[in-house]
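Below: one structure, written as structure tokens.
A single protein chain has been removed from this complex, and every other one stays in its place.
This part shows chain A:
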């Protein structure tokens, strides 16, 4: 009695949120919706006096990678040698939900896995060079 699965073109992929870790005060997740200047100034505030962070982490995923790099470089340029960057890259596994879910065979996958690149830049105050 189960209804036949809809043809492939009617299955819509719904992007789910990327897995995320609990945020510490010094974590900045860069996105493409917020204005660039606002994100830059947020990082500045965190690093500046009263910001309370000795180091911050700038995370960028996919399309936001270049923006994350841009923010980090701008911070460094403005810091006049007082800041040090330590970038690292990784791959994040994303899940896309299938909608309407279902396949004719017994255990239908509810989601499809997909990989995307990410960058994590650690920005910290450099020790005074002798």
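As a working rule, a contact is a pair of C-beta atoms (placed from the backbone, for glycine too) under 8 Å apart; a residue touches a chain by one contact, two chains touch by 3 or more; residues count from 1.
Heads up, the rule we're going with is that contacts and distances are computed from a predicted model.
Asks: Pick, from "Annexin", "Pyruvate dehydrogenase E1 component subunit beta", "S-adenosylmethionine decarboxylase proenzyme" or "POP1 homolog, ribonuclease P/MRP subunit", the protein name that UniProt gives for the chain of this complex that is not shown.
Replies: "POP1 homolog, ribonuclease P/MRP subunit"
Asks: Given that one chain is not shown, which residue among A:30, A:53, A:72 or A:118 touches it?
Replies: From the options A:30, A:53, A:72 or A:118, the contact with the absent chain belongs to A:118.
Asks: Counting contacts across the full complex, list the positions on chain A that touch the omitted chain.
Replies: 1-3, 5, 9-10, 12, 14-17, 19-22, 24, 27, 33, 57, 59, 88, 90-93, 95, 97, 99-104, 107-113, 115, 118, 120, 122
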